[in-house]
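Excluded from the complex is one protein chain; the other protein chains are retained at their positions.
Labels A, B and C are assigned to the chains in the order they are written; within every chain, residues are numbered from 1.
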Amino acid sequence: MTLPRYAYLGPSGTFTEAALLAMVDPSEVEAVPAIDVLTALAAVRDGDVDYAVVAIENTVEGGVTATLDTLAAGAPLVILGEVVLPVSFELVARPGTAIEDVTAVAAHSHGLAQCRRWLADRLPGAVHVSATSNAAAAGELAQGATGFEAALAPPGLGARLGLEVLAAGVADNAHAATRFVKVGRPTAVPAPTGADKTTLVVHLPDDRAGALLEMLEQFAARGVNLSRIESRPRSDRPGEYSFSIDALGHIDEPRMAEALMGLRRTNPVVTFLGSYPAATGYPTPITPGTSAEDFSEARAWVQGLRSGRH
Amino acid sequence: MTLPRYAYLGPSGTFTEAALLAMVDPSEVEAVPAIDVLTALAAVRDGDVDYAVVAIENTVEGGVTATLDTLAAGAPLVILGEVVLPVSFELVARPGTAIEDVTAVAAHSHGLAQCRRWLADRLPGAVHVSATSNAAAAGELAQGATGFEAALAPPGLGARLGLEVLAAGVADNAHAATRFVKVGRPTAVPAPTGADKTTLVVHLPDDRAGALLEMLEQFAARGVNLSRIESRPRSDRPGEYSFSIDALGHIDEPRMAEALMGLRRTNPVVTFLGSYPAATGYPTPITPGTSAEDFSEARAWVQGLRSGRH
Amino acid sequence: MTLPRYAYLGPSGTFTEAALLAMVDPSEVEAVPAIDVLTALAAVRDGDVDYAVVAIENTVEGGVTATLDTLAAGAPLVILGEVVLPVSFELVARPGTAIEDVTAVAAHSHGLAQCRRWLADRLPGAVHVSATSNAAAAGELAQGATGFEAALAPPGLGARLGLEVLAAGVADNAHAATRFVKVGRPTAVPAPTGADKTTLVVHLPDDRAGALLEMLEQFAARGVNLSRIESRPRSDRPGEYSFSIDALGHIDEPRMAEALMGLRRTNPVVTFLGSYPAATGYPTPITPGTSAEDFSEARAWVQGLRSGRH
Partner (left out) sequence: MTLPRYAYLGPSGTFTEAALLAMVDPSEVEAVPAIDVLTALAAVRDGDVDYAVVAIENTVEGGVTATLDTLAAGAPLVILGEVVLPVSFELVARPGTAIEDVTAVAAHSHGLAQCRRWLADRLPGAVHVSATSNAAAAGELAQGATGFEAALAPPGLGARLGLEVLAAGVADNAHAATRFVKVGRPTAVPAPTGADKTTLVVHLPDDRAGALLEMLEQFAARGVNLSRIESRPRSDRPGEYSFSIDALGHIDEPRMAEALMGLRRTNPVVTFLGSYPAATGYPTPITPGTSAEDFSEARAWVQGLRSGRH
């Protein structure tokens, strides 16, 4: 039997691998490390793997911009699911090292940045050593590296490498989190769960002050809320913008379907990047007048009027 | 064979009768004069007549407010057609009367008001005599009334009564016009012509500054233009308002149907008063992205996305 | 001493006279009856009178359209106050007449229309006689007219004419009311009371679906509510519209002043027809963030930012 193949930002030990493991049973998939997000997504497009797991928002490992732009350009890809992980490191060291012994800490520069205040408080004299990845820093430590006594590692990696955890929950911002998505080639959309997101890219027809408002009215007129919007300068048309959007709801729901139709009709490009269960699990808020029943009732009413039934 | 019966604001000779004659061949209908607009509309509701022709906008004979309110309250009625007539009188007198002989002019007070400047210019010394209707003034003149030598009459009435026309095209405002509608009981809506109007009454959910905006966004999101909007204080709920609206387009067109559905879903009361050919005959302006084809294409696109076709 | 002169729609006994008496002490003014609303307003413009009292909304005596159009065109006029009177008649007759004796009832056709259901219930067999005005019908009755035994008259008129009141509070709709305004030549605006209205006429820059929305956003962006909006076909430009608007608030309040400025900047014509105490006396609702203090605080904040104070 062939296991489904998942590309992820490697090497083993990254936060992205942790996201992958939060989504699937590792015994049921073949995990394929990729050097970067673009390579992971290209592997899906090329059919080398079935899926990729990539960071898409608020990441400590970069790549968000690349993810959004790469998803929207090229052969169609869709998001099939998401998971949100807290940004939290473990300070790891070789067995026998005490926290007082640490004079230098290694990590990817983003990891060091995320823990800057913690390090200043707890290891005020320690030198910061920038590594090519957090996993690489921990791996070199396990193999006897001598330039530093400790590393910041994603939770669990230290234990797998035989290192000791000097401190857990290391992070400057207890609420910081990274959002990861599972991406695949388009197939039938996953069934709605009642707590879904729909991800889109929209190019506006022009850059008037009112054009963005009119685009958002297509959502508001159907009571669809957004959970994310980002303008992106269009590399193909300097001075113009596209908008990357997460909207709450599922394409199978009438209010989202009608909003999508409205966007499609009135904007030059609308790229659908999937409807999928939201990581929060919170049911989509339904404004009065926007439930599936409200749409059915309104449609039946118009049908009746056309036949003279008032 | 039974002719269709049409109620109109009588007596014979009113502008409303002229509107009726502009809509139908008089040999094919039975015209039934009514004392006022409410009576005419009640006769349709009661089945005493098949249709009524009533003034609905910018009238010289009053009744607009009554028309709008009466259409919206009670058993359903729908507008089936409209005609717009210029507001223009003839100054009529008994044969042999010269304009210099006129010392008093009779008409309904609204008719006098519409021609005030003309009368001041051309008959500066003449007394104005208020009659119960323009037709009554002309009729009394034909029958030998002595209190006035001339009357303001709708075009054609003088000739029918054996009076002479001293001046035609009498009006202070050369562009003033009255809009009349043909009203019936609900049946299948008349087929779209490409130059149609849809008349509605909408009650807003609340009186926030934004509620009117949100109601109008239901039209704007589908590119539907309005040709008339009037707030009307709700007699049943002091301090609240309903809105009487003419929108350009037909309920059989997707953009109007979707706008109606949106209104229905998000407002407590939406009363449909008909889709019918616009008197202007100007084709409905179609904003890019709002044609029937645009709606079909967008619907097919969403259907495709649901099955994984991008 | 010269008393201020007030024109009103005469003759004595009209609802408009009742409105005038509700606004001023009759011993302190000189009341000048006018044949119609246009004449009354022209008298103000010409300086023949100081003020006019005219019906502006939902009237039983017609003239609303004329009032709105005439206010907006010609030498500037402003509204200085308003009063709202219930639409309610008295059924009056000569002394000794019992309601059972009434076989015919006279009134202006609008008055008959307003009481049609009441008459059908209480005087089912009576003939309706259309008079040139309600006051005229009652006057003729007092002078011995023989074609009818009763008349519908504004409250109080019967008593002044020596007639008996057979029934009071006659009206089909217990909530119906007419709004009257006091109009004068522009001077300093009356001081704000906290419960004011501002009346405007606005011509839109074009007839796109979005142009009306953008005009209303000028109000919404400052939290200003509307209590009335009516589109009016422009007689000078067929196919274009002007909007007659009552907004809640006073031009001396920052949020109304800023909304007016916004309208002025973005529309070809904005005519200010006055800020004046609202008849309801209800304090203007103040949306959070739109009080005079909020405007002051925001202005000071921007001034501080310009100097580097954050």
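Basically, a residue touches a chain if its C-beta (ideal position, glycine included) is under 8 Å from a C-beta of that chain, and two chains touch if they have at least 3 such contacts.
None of these values were measured; they are calculated from a predicted model.
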>> One chain isn't shown here. Among A:16, A:88 or A:133, which residue touches it?
In response: A:133
> Quick one: which of C:13, C:139, C:262 or C:277 touches the chain that's been left out?
Replying inline: C:262
>> Please output the residues of chain B touching the missing chain, sorted low to high.
In response: 210, 214
> Which chain C residues would touch the chain omitted from the figure, given the whole complex?
Replying inline: 76, 78, 186-189, 214, 217-218, 220-223, 251-252, 257-258, 260-262, 264-266, 272, 288-290, 294-295, 297-299, 301-302, 305-310
>> Residue by residue, what part of chain A touches the chain that was omitted?
In response: 35-39, 57-59, 62-66, 109-110, 112-113, 116, 128, 130-133, 136, 173, 175-177, 207-210, 212-213, 216-217, 219-220, 223-233, 235-236, 238-239, 241, 280, 282, 287
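Going forward, only the chains that are shown with their structure count from here on.
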> Measuring from the mean C-alpha position of chain B to the mean C-alpha position of chain C, what distance in angstrom results?
Replying inline: 23
> If you average the CA atoms of chain A and of chain C, how many Å lie between those two points?
Replying inline: 60
>> Please output the residue numbers of chain B that touch at least 2 other chains, ranges allowed.
In response: 217, 220, 223
